[in-house]
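A protein chain is absent from this complex, but the other protein chains hold their places.
And now, chain A:
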């Protein structure tokens, strides 16, 4: 089903790992390679969560400074370097969004447009198998629970924001997400 060639995936990942390791030696060319290989993915994450172009640019700027400063300790033992980088970007963007939310109302509808569940077949850097399994398990849980979990992940939304977005009481939203996560864990464990 998934058309990404395994050797292509391994080569892309190896290139990124190598560039990260060399970035750790303060190799600016290697850092540019890391940027070239990952900036579109990480900017997509920042833009979606910040829902503000300038904010997303500021966050991405900080994310790459972090990568430059921390790549020195990077060891190529981590299975998916792009996941490591994407997690940094997502968390920084969430921090930014929540700081903004305290000073002005950020519309939750800004984060409403969530990517559909179709597996991305062109992303050679991400583990295809883990992706297929997570999607399989997400498809298996109740639709409102699934929608809430996806909104939380892609929008960086809190329980309170999710409840407003879905127009349900906070307790109902918590219950949906918790039960969805419980079912998800059962499925992921069972498929291992």
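Here is the rule we go by: contacts are C-beta pairs under 8 Å (C-beta built on N, C-alpha and C of every residue); 3 or more make two chains touch, one makes a residue touch a chain; residues count from 1.
Just so we're on the same page, contacts and distances are computed from a predicted model.
Asks: Identify the UniProt protein name of the omitted chain, choosing among "Sulfide dehydrogenase [flavocytochrome c] flavoprotein chain", "HTTM domain-containing protein", "Phosphate transport system permease protein" or "Anti-sigma factor".
Replies: "Anti-sigma factor"
Asks: Going by the contact rule already stated, which one of A:16, A:30, A:60 or A:141 would touch the omitted chain in the full complex?
Replies: Of these options, the touching residue for the absent chain is A:60.
Asks: Residues of chain A in contact with the chain that isn't shown?
Replies: Contacting residues on chain A, toward the hidden partner: 20, 28, 31-32, 35, 39-45, 47-48, 57, 60-62, 64-66, 68-78, 80, 82-84, 86-88, 90-92, 94-95, 98-99, 102-103, 115-120, 123, 126-127, 130-131, 133-135, 149-150, 152-154, 156-160, 162, 174-175, 177-179, 181-182, 184-185, 188.
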